[in-house]
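Not every chain of the complex is shown here; the ones you see sit where they belong.
When the chains are written out, they are named A and B in that same order, and each has its own residue count from 1.
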Amino acid sequence: MNVKGILTATRSKTPLVQAITNYVTINDCANVLLACGASPAMCEVAREAYDFSRLSAAVYCNIGTLTPEQRQAIQEALRGAAEKEIPVVLDPVGCGAIPSRIDYLEELRSQYPIQVVKGNLGEIKSLAGIETQVRGVDSVDNGEDAVEACVSLAQKWQCVVAATGIQDVVTDGTQVAVIQNGTQMLTKITGAGCMAGAVIAGFCGAAENPFKGTVAGLLAMSLAGEKAAAGEGGQLPGTFKVKLIDEIHQLTEESMAASANIRYFSV
Amino acid sequence: MNVKGILTATRSKTPLVQAITNYVTINDCANVLLACGASPAMCEVAREAYDFSRLSAAVYCNIGTLTPEQRQAIQEALRGAAEKEIPVVLDPVGCGAIPSRIDYLEELRSQYPIQVVKGNLGEIKSLAGIETQVRGVDSVDNGEDAVEACVSLAQKWQCVVAATGIQDVVTDGTQVAVIQNGTQMLTKITGAGCMAGAVIAGFCGAAENPFKGTVAGLLAMSLAGEKAAAGEGGQLPGTFKVKLIDEIHQLTEESMAASANIRYFSV
């Protein structure tokens, strides 16, 4: 299996992605969606979220700053997404630090289909009911049992699960991809995880299935990160962030295929 | 007619601009207001919006992420603006995709004076009641009848109307300016339209009339975009956005006059 064609499909279809996301990195998410070829619609108002999701090719929900208004908007967006059968990508930010967020996500998932959950390892483990180490919204887990945690949650929730870290792990509960690309610089800026989630939603809006869309999305972010970090000033976080958007924009099928370091196996 | 002197007036008067705007690009709007010589006040709290608008030289309202709190704040700000007779610039983001936003804007306009409406062509046509093509918050209209649409809305709403696109059109219902500057790079980042609206508000806070302020504002954005796109890395969206702010800051009366490509005519 490979992820060839997804970048091209995204750039030719320009999928509209409704994003309900935190205020910290909402601008970065919109810009990264444009850079990967998708079209961002950052609508978080409850009364409009249902209509917007029905126009969209994918929905991205990120609970980093989950206001009461956003809670309602997520409900409405997921209702529209379920009716239109479009993929929903959920980013469970901070559910390791704040246990009540787990209850919220469990309830959400019992009401509406979720195709992809993408978090850091601490968040994925927290949702899977496995003990882990977090510091605020960041995971400080060493990542030894990342595959087991992702498979466990994927089987429990019946969806694609991705955990970001030194290695990124993606699974649909039967097949697993381990992406060994990336750079530590992605941890030096805020929003790398949110941007990854947004790109996954963009790719899932154009991909044939959410597993491929998720692998391609995380690969795109990791490779763009590698290139940004290697450029002039790329070891400095302000410059790195600017170059990261530049590099997402410059990705090609060829450059992705040439640099990808992905290991696939079955559970 | 020309727009000479407006940039200089803005930089010497430092007009305070109250902006109630979407969370996606609020930072860019504040920075572009500073870069063009104005002073940003991004107050969106209902209980303070009336007081802030009365201290301001212009008000910018952008409905991109229109929360209930922002709805109230816009009412309060427009009440203050009407009392102080300061210009109000309205950015009808997304009204092409979400028809209920048209009703909202119609109601707002029936209650308070609006001096300028600035949108993409899809939004302007939607407000004018003309059929158009949109994708989410973006217009995909080919722009053939942009002048007619702007004139129609300007006459209906009795205000200055501007539609951005490959060409920017500005009209007060009798005179028309068509600005043939700009760059496609402005469509590769989020917020170029919002920033244009903010600059228009800044310029209208210092200009003798809103038609001139609007022409000058769109010209400034287009010329800064051209220069940013022509610089090193300017074809990459992350770098382009940084340079766009740099170029707004570096605009001069001379550089604007030398590069302006504006056609004026009467309706």
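Some notes on this structure:
What we mean here is this: a residue touches a chain if its C-beta (ideal position, glycine included) is under 8 Å from a C-beta of that chain, and two chains touch if they have at least 3 such contacts.
Predicted model, so just to flag it, every value in this text is computed and none were measured.
All together, the complex described by this structure holds 3 copies of its single chain type, of which 2 are visible.
Everything that follows uses one rule, which is that only the chains that are shown with their structure count from here on.
Between the Cα centres of subunit A and subunit B there is a gap of 33 Å.
Interface residues of subunit B, counted against subunit A in their complex, comprise 22-25, 27-28, 64-68, 94, 97-98, 100-101, 135-138, 188-191, 233, 236-239, 241-242.
Taken in their complex, subunit A has these residues touching subunit B: 14, 16, 23, 26-27, 30-31, 34-35, 39-45, 47-48, 51-52, 55-56, 69, 241-246, 249-250.
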